[in-house]
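Here is the structure we will look at, set down as structure tokens.
Omission of a single protein chain aside, the complex is shown with its protein chains in their original locations.
Showing subunit A:
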Amino acid sequence: MALRLLSSRRRLGSIVLSYRSPLASLHSHATSFGFQQVKEEEKSKLVSNVFTNVASSYDIMNDVMSAGLHRLWKERLVGKLSPFAGMKHLDVAGGTGDVAFRIFDAVNSVKRRALRKVDEASIEETQIYVCDINPNMLNVGKQRAAERGLSDNRSLVWVEGDAEALSFDDDSMDGYTIAFGIRNVTHIEKALAEAYRVLKRGGRFLCLELSHVDIPVFKELYDLYSFQVIPNLGELIAGDRDSYQYLVESVRRFPPQERFAKMIGDAGFEKVEYENLVGGVVAIHSAIKL
């Protein structure tokens, strides 16, 4: 017990120093579970528990917490991606399939097909891989696909995998999206490096994530909402206060927009840009591999 206290105090000391160097602050992300300090090896297990618990009510909670806005944000993400028929796309941490379904619809919509000269063969070739580390989330996604009548469709492929160690080949993807998932990985730079590896030349990386708000009054309101309202909603609707406490804390611990953009650039991407939505509550970072 005393030993544990000692070790946590030492870690606290290293945390104070860590804010001076970017490498150490990455380390701090790897060892943070919300505002708690945890061992690196434990973090992924803890995150996994969170998502196993919330999987079934994930979509409802998204709607309630963001007042339905998360749909608009995902629409904007897919709009920015500009999917085309015949593309190979990877959606990481996309368990319940929100982004994947939108991409599928964008490529296959009848209106789009009528307006543009697309041949059937390239629509057949479209492959959308949905990768998630948590099988429960994937099951919810497969269920939703079945509800839409897409369970036999060869375009949607559900894969279990880790964002830090993808099972896909180098230079195989035209697009890579990660929506509300990157703050849950233990080592962000590894996930970015993997994204760089699997993308083809000219392929795009898009990341939709909750981010930092700087606008004076709005920031206070947002903090109030996050820390007072959301855990209570979690308790009410999902019966799980702790998971949603983790969620709001992990948002605060994630690097701010500029720093995350720099990390993306360090991974080798070009033309790194970000767009703030709702004053910074959500940010879409985009980049290209060249």
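We adopt the following convention: contacts are C-beta pairs under 8 Å (C-beta built on N, C-alpha and C of every residue); 3 or more make two chains touch, one makes a residue touch a chain; residues count from 1.
Going forward, contacts and distances are computed from a predicted model.
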Worksheet, complete the sentence: Choosing from "Ubiquinone biosynthesis protein", "Centromere protein W", "Calcineurin B homologous protein 2-like" or "DNA-directed RNA polymerases I and III subunit RPAC2", the absent chain's UniProt record names it "Ubiquinone biosynthesis protein"
Response to the item:
Full-complex touch with the removed chain, picking from A:Ala55, A:Leu81 or A:Val107, is A:Leu81
Item to complete: For the chain that got dropped from the picture, name the residues of subunit A it touches.
Response: 80-84, 87, 116-117, 174-175, 199-204, 257-258, 261-262, 265, 268, 270-276, 286, 288, 290
